[in-house]
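With one protein chain held back, the other chains of the complex are shown just where they sit.
Chain naming follows the written order as A, B and C, and within any one chain the residues start at number 1.
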Amino acid sequence: MGKTAVIVIDMINTYDHDDADQLLPAARAALPSVVRLIEAARRQGTPVIYANDNFGEWRSHHGEILATALAGPHADLVEPIRPDDKSLFVVKARHSIFFETPLSYLLSQLGVDHVILCGQVTEQCVLYSALDAHIRHLKVTVVRDAVAHIQADLAEAALRMMERNMGADVRTVDSLTS
Amino acid sequence: MGKTAVIVIDMINTYDHDDADQLLPAARAALPSVVRLIEAARRQGTPVIYANDNFGEWRSHHGEILATALAGPHADLVEPIRPDDKSLFVVKARHSIFFETPLSYLLSQLGVDHVILCGQVTEQCVLYSALDAHIRHLKVTVVRDAVAHIQADLAEAALRMMERNMGADVRTVDSLTS
Amino acid sequence: MGKTAVIVIDMINTYDHDDADQLLPAARAALPSVVRLIEAARRQGTPVIYANDNFGEWRSHHGEILATALAGPHADLVEPIRPDDKSLFVVKARHSIFFETPLSYLLSQLGVDHVILCGQVTEQCVLYSALDAHIRHLKVTVVRDAVAHIQADLAEAALRMMERNMGADVRTVDSLTS
Partner (left out) sequence: MGKTAVIVIDMINTYDHDDADQLLPAARAALPSVVRLIEAARRQGTPVIYANDNFGEWRSHHGEILATALAGPHADLVEPIRPDDKSLFVVKARHSIFFETPLSYLLSQLGVDHVILCGQVTEQCVLYSALDAHIRHLKVTVVRDAVAHIQADLAEAALRMMERNMGADVRTVDSLTS
């Protein structure tokens, strides 16, 4: 009945914020799985939605956010996941991808009732977005090797919370794409 | 205590929708007052926020929406109100400028408690946005000669509804800028 | 596919507010049609949801609101529409029945995609609620003779706005129940 969308959280990033040092290795480790997930979605015609911070600038748009990230020192983490011309965008102001954004409306227009989450940060935006999806009765899959953390122990607790308390299916990209 | 923002509703427009024939003369008539209002706001450092339909495209952004409108047959209605590099943007999916958009959050971040509304359509988006501002306890001013209607009698009723039932101050651009 | 609910707006009322003098005759005139609509819904097993102001008291609940209204001078307007033990309730704080209430969630849980609106005030809460239903892609029916107004001309404009701009089906209780 329903439909699936892949949501790529905060991967268009300049990595110049607090905690970036802790996040970078995990983002680098997650990157290949994020890329595989996006490519599989594109092959199957599954919508790919980039949900990304606007970095506090209400005059910038996703094209500019991408250009800024690609011009920065960590372009190697952004280039492989760059949007194509079918990608969809939601610019967010705060942690959750649903808070004061049109995502909920966009998903209902697309007929999506199942979201596959990847990106960063596992124990922050990913956790909060899984909660806000679950509270809206969306089915949630979290791709364990395609999310990046700042603190490993909190990330592990977050994955267990999603699985136990938010009905999320936590699994690897392998099990999704092979 | 509070602060004011000018909100320009749906003026970045290709005018190729239903009812455009009825709307065009009113938009043309309102244009000089919209321009005066925007220019006065810019002189005074009052934030100008463009709240605009995305025309159903979740991959377009405000730069593209503007480019499309400027490339169309009614560029003369768009060119005079084009955003400058301090303009702020909210892309909306449905009628009200508040529905599933970050506007409410943006206004609270700016410390704005008073919105001045101009643009189109008086008896539709302008009315609905005045309601949604009032319901959120924002003060509302509607600039009578800077809003454009499709149906004159419903627009007149809408202005009376805003004044009587939504506590809106309905006035001319003259009284605001002189 | 979908399901219908009847929503009774602000009919549990003490009528001691501003404009009550203007509202009372219209409420009295609408009452028989409201009663017929509720009775038809009960016969057919259609959910009846009372969406009502809480009169600013966050410690009162619908039982108390009803008791207060039944103890007042206008109990004759409340007694005929009193909830039964299958009635559902949404207490609202502001004009629209959707603003900061669980109605949207309740309707989705019930599988309702079509709301039939009756009650008061035609050119205020009824209009705003029709808009908020339409913006959420619900089908809207407004029962012309089961809504009560304060200002006749604005009410007439409101009904035309709902019909023309919000896709509402505006009709009589006769055409619904016979």
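By definition in this document, contacts are C-beta pairs under 8 Å (C-beta built on N, C-alpha and C of every residue); 3 or more make two chains touch, one makes a residue touch a chain.
On a predicted model such as this, the values are computed, not experimentally measured, just so you know.
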item: Shown chains touched by the chain that is not drawn here; value: A, C
item: Listed residues A:14, A:52, A:87 or A:124, member touching the removed chain; value: A:124
item: Touching the absent chain when the full complex is considered, from C:4, C:46, C:87 or C:177; value: C:87
item: Sole contact to the chain not displayed, among A:13, A:33 or A:96; value: A:96
item: Selected residue (touches chain absent from view) among C:16, C:100 or C:174; value: C:100
item: Touch residues of chain C, complete complex, unshown partner; value: 49, 58-59, 61-63, 85-94, 99-102, 104-106, 109
item: Touch list for chain A against the chain that is not drawn; value: 94-96, 99, 123-124, 127-128, 131, 134-135, 151, 153-154, 157-158, 160-161, 164-165
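As a working rule, only the chains that are shown with their structure count from here on.
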item: Rigid-body rotation angle, chain B and chain A, from Cα fit (steps of 5°); value: 180
item: Farthest chain relative to chain A (centres taken as mean CA coordinates); value: C
item: Between chain B and chain A, distance of the C-alpha-averaged centres to the nearest whole Å; value: 33
item: Intercentroid distance (Cα basis), chain C paired with chain A, Å; value: 41
item: In chain B, residues with contacts to at least two other chains; value: 94, 99
